[in-house]
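Data first, discussion second: the structure below is written as structure tokens.
Note that this complex is displayed minus one protein chain, with the remaining chains in position.
Moving on, here comes chain A:
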Amino acid sequence: MSAIRAFASFVAAKLIALATAPQRFAVMVQRAVYDVRTGKRTAWDVTKSVLMTLFGLAMVLVLLFPLFWITTASLAEGSRLFNTSGIFPDPTTYNLGAYRWVIFESDFFFVDGDWGYPQLVLGGESGLVSFRWAGTETGPGALFNSLYIVSVTLVAGFGMIVPAAYAFSRRQFVGRKRILYGYVLFTQIGAGLSIATLVALYSLFSTYGLTNNLFILGLFYAASAIPFNTWLLKTYMDNIPVSYEEAAMVDGASFLDTIREVILPLTKPGLAVVLIFVWLAGWNEFIIAQTLLRPENYPLSVELYNIATEGRFSTPWTRFAAFANLFALPVAIVYFAAQRSVEDGLSFGGMEG
């Protein structure tokens, strides 16, 4: 409950900051004008600031151009994208047809867009209370596969990363240095390594009968996320002074109290970053998923790849863009909101200087 309230107040603070940004900007301009009038700053000094800001703005626009382009493309269902009219589709033809296709025709939410609703079944064969999809003939779509994989990845990943990071940061034990070195060696070898071992993975999974199993795939993604995130969280925890825990212990706190009252609250930004990275590990990967799963179990990432490579030389751009935007937007929004935490968490504490 408190987590929900904290999240709500966080979002509210972000929105207020965003809404009042123009006002702060106006105040800044007024102050600059005032400073020039009273001779505190020269006109050239102010011009330099304006030019630098414009330069920064132009750079941001250039860097984000691809995302801007694909968003406009998603609004242009029915019109040809690569035509003589220019880079961007004609704004007068903007429509939401592609999004309608994603929601009501593609496999995004339900197979072939045949929407259903969850229904509780009392009694019956499969236990006292079970649950099924009603109103849909084709069943739930790729989103539910993705969500299932990601929840396994998150639960398994967090259950293993957080205690391990704590142990690495605060405890001495046999093999600590060796395991940590091993993790550091593997930090940057997540997705690439999975593809490299794909050949072996496929035969191993087939031998043990683990193909086409969403649960195992979720565990696999958690495993690939462990080295980097454990190390990240460990460096983050290293920056919390041990004296805080000692002070709490002097005041009579038990070992578990220090974890609950000192370690976890102070690692929140680090936990936020790990949450995002572990989520992305389960949400984005598709080569392994495509190899190990059968079509009825494909998650969103594989569906997206299939749309991108539908034709040998042509991608249905508008539909691809709409699908990709719906796929990426929730994550991108969370990421954007937690940007401060990402910056803090990724600074790797002791790495500087």
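Quick note on the criterion: a contact is a pair of C-beta atoms (placed from the backbone, for glycine too) under 8 Å apart; a residue touches a chain by one contact, two chains touch by 3 or more; residues count from 1.
Basically, contacts and distances are computed from a predicted model.
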Candidate names "PrsW family intramembrane metalloprotease", "ChsH2 C-terminal OB-fold domain-containing protein", "Sugar ABC transporter permease" or "Electron transfer flavoprotein beta subunit/FixA family protein"; UniProt protein name, chain not shown: "Sugar ABC transporter permease"
Of A:2, A:38, A:207 or A:243, which sits in contact with the chain we cannot see? A:207
Option touching the unshown chain, where A:148, A:220 or A:298 are the choices: A:220
Per the definition of touch given earlier, which of A:15, A:129 or A:199 contacts the omitted chain? A:199
Hidden partner interface residues of chain A, rising order: 21, 25, 28, 48-49, 52-53, 55-57, 59-60, 63-64, 66-67, 69-70, 73, 82-84, 86-87, 156, 159-161, 163-164, 166-168, 170-177, 179-181, 183-189, 191-193, 195-204, 206-207, 219-220, 222-224, 226-227, 230, 235, 238, 276, 280, 283-284, 286-287, 301, 304-305, 308-309, 315, 317, 320-321, 324, 327-328, 331-332, 335-336, 339, 342-344, 346-348, 350-353
